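Some chains have been omitted; the remaining ones sit where they do in the full complex.
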Amino acid sequence: MGSYVPNTLEERQEMLKEIGYNSIDDLFAHIPEEVKIKGGLNIPEGKSELEVRREMENIASKNQVFKTIFRGAGAYRHFIPSIVNSVISKENLLTAYTPYQAEISQGILQSIFEYQTMICDLTGMDVSNACVYDGAEAAAEGVAMCQERKRKKAFISAAILPDAMSTIKTYCHGNGMEIVEIPEKDGVTDLDYLKEHIDDKTACVYIQHPNYYGNLEDAQAIGEVAHGAGAKYIMGVNPISLGIIKTPAEYGADVAVGDGQPLGLPLGFGGPYLGFMAATEGMMRKLPGRIVGQTEDHNGKIGYVLTLQAREQHIRREKASSNICSNQALCALAVGVYMSAMGSEGIKEAALQSTSKAHYLAAELDKIGFKVENKGEFFHEFVTVSEKCPCEALKALEEHGILGGYPLGNHRVLWCCTEMNTKEEMDEVVRILKEV
Amino acid sequence: MLVFEKSRAGRGMSMLPACDVEIKKPSEKDARQKELHLPQMSENDLSRHYTELAKKSHGVNDGFYPLGSCTMKYNPKINEDMAALPGFTQIHPLQPEHSVQGCLEVLKKSEEYLCEITGMDGMTFQPAAGAHGEFTGLMLIKAYHESRGDEKRTKIIVPDSAHGTNPASAAMAGYKVVSIASAPDGGVDLEGLKAACGEDTAGLMLTNPNTVGLFDKNILKITEIVHECGGLCYYDGANLNAVMGTVRPGDMGFDVIHLNLHKTFSTPHGGGGPGSGPVGCKSMLLQFLPSYRVVEKEGALAMEKAEHSIGEMKEFYGNFLVVVKALTYLMTLGKEGIPEASQNAVLNANYMMNKLKDLYTMAYDEVCMHEFVMSLEDLKKKAGVSAMDIAKGLLDNGIHPPTMYFPLIVHEALMVEPTETESKEVLDHAIEVFRKLYNDALENPESLLQAPVTTPVTRMDEVEAARHPVLKYEFES
């Protein structure tokens, strides 16, 4: 049996004696007998570290690690510099709690302040929070924060990540907002539908950019429609794309959200990732979650603290802007390290290479019968359609250690490229697919 | 110094090779206009920057961290190693099922362990944190009543001693919060509860042991009262470390529970996350769970969606790598280790409480569970030294302060949770420091009002921070 309890049986007995008890059972005596477990838990006996390691390694080996990945759809394999994991393994950072005690948490607080700055720089927005759970949840929180007393309707583009749509719906079922799905048309949000249906009860319009199919939306126009109706405009964005594509601020968004996973976090079977949220100055006090601010200590030394806590659950309870407490702080740290290691040029380059490679692969696939559906500009994802079900093709790739695109139904595949994919790999895909 | 102030134009690290296909730029219409200001650093400077930040941080690994209701136990090293296996970190969440059998096994095994420990019938790992779990659990309760056409249940009962997340989560789920006052012994006031219950009651949210560290002796009565009026019982698992292996929430009459894997099951807090807040429930609620559950199908593991799922709470399947750490811990402790952990958590708390109660006023002077609450109201009156001041005095002694000013029902509260992974020597040392600080408060209160003096900064001006928010570095250009 493994155990992390230092005190020996003798020491426990000694401690009990010192405080006037005979046995540990005495400390549990007040618990009603009828609820106590009889005969112990029905779980396996504890194991030594050697056994646990062996068993966990065995479990991990049942997963297939693909050397080459052309699948995105919400989770992206970008390059992660070695320094990222080196930093987040530092135990003073790893094993700390939320930095309530500012005097001994300046390192963590400063790292969040730096993260907030970088998110603002990347999105062009005025203020950022210290992160929420992930992109989908950030979208739901973003919609929730736009709710006003007389505006309880949210227009959500159908061309967003399905999990994000579902999450927004769950949250809105909770907070009572009405969801209107703006249909997709030719792979993008149907602007005409929005124009027609938006009204003065509308709290916000949410789109994803680039959208689920990789397409760039007419983001400027959508924002204008939203603002024309007095609604807020929320954009869900891919942070890597912001290296080369207009910022939400430039498109006129009031709130920008997204998933920070592409910025230095591993695929990890879906998590932990990170949701970033940024907004205009005017919406600052509606942001959910932690926010770190700069201030001074009693000696006038600059330092950092959790601030604007009047928004939060531990102060406002049921009137809080959100219930969020633990967020994804260590992931925010990783994102900060990633952005510093890549730098402005590195992020631009990652974006440029991702989109360039996607365009190369799209053109090559198009030539061999996987017709590219995307009509306008796309970033690093695109959809092909083929007459035959792509299942055979994807299986053939799998056998070569390649995770192909994500199947959308029986004829369509959503592909993704990043800077990790080489031309050689892409040519191999084409070669394999030709043979199928 | 901020990383931006260390940045120098033109510096940088060489991360990517040159592009091996033709470059495709976005059209002018969609091209970014504003310049980026991300740091430009050599690896040495960047690495030293974070070394500096780490030195100005304090984790469990740096010393005793008796932060009440947060269960800052030791984070085993093997957990980190297992979660770093490429067989877990490099798996895309949308790989075909047959290629992720290991990940599915992690979720299945974790569910089996945790359902047995909590007395629940099934579990979702999608919630990313405790509060997220609460919200999820309440949405299950909501779905349950809705599925029965029981539309009038609009209220959630929450004791006034609850964590702030409880009422906040209830509000997010669209419920009206009914706050009930605690009984003088810190437990649920049965009469108050009965009075609050009715046909508009959707459910009760309860922490047991409660937030003053006491196990509610009337627990079966409490859940019965709620069930009788048609409500469901939600168990806030924040304090499970006190009772796991001894009692099970499911056996106490609870229908839904969330766990904090980052508290009870030893995964690190990471400076505020990522955590993991899986939600377990009784069978009648399984049909509403979000995300997928793992089931066995034709000899392999498969993912299955609940029939009447409340929908997703976030992307994919939760903070998976955190679950890997928790499973590692569960497998290590097992059948005997789980109760051993909680028994020693309780022993350590009672030991400290008893060794301090002649000086410090305990909010409730009886056997506590894994944590206890002291009220410094008297001391404040006598010496002008507050709970905050004592907390800051602890900083100068290398000890992380207890939770301050919570629960709200105790004035000048300090809530101490030593956890089971601390040794008698550590407790004895902390007891000595607490006693010394008490005496300092009486004899030299000024020393505490000025504390801390050994930390990288002294007390911060929080009022100014909130009044004139500076939330980011302003670049010159």
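Letters are used for the chains, namely A and B, taken in the order the chains are written, and counting of residues starts over at 1 for each.
Assume a residue touches a chain if its C-beta (ideal position, glycine included) is under 8 Å from a C-beta of that chain, and two chains touch if they have at least 3 such contacts.
Keep in mind the model is a prediction, meaning the values are calculated, not measured.
Overall, this complex is built from protein chains in the amounts A x2, B x2.
Keep in mind that, in the parts below, only the chains that are shown with their structure count from here on.
Per-chain Cα centroids separate chain A from chain B by 19 Å.
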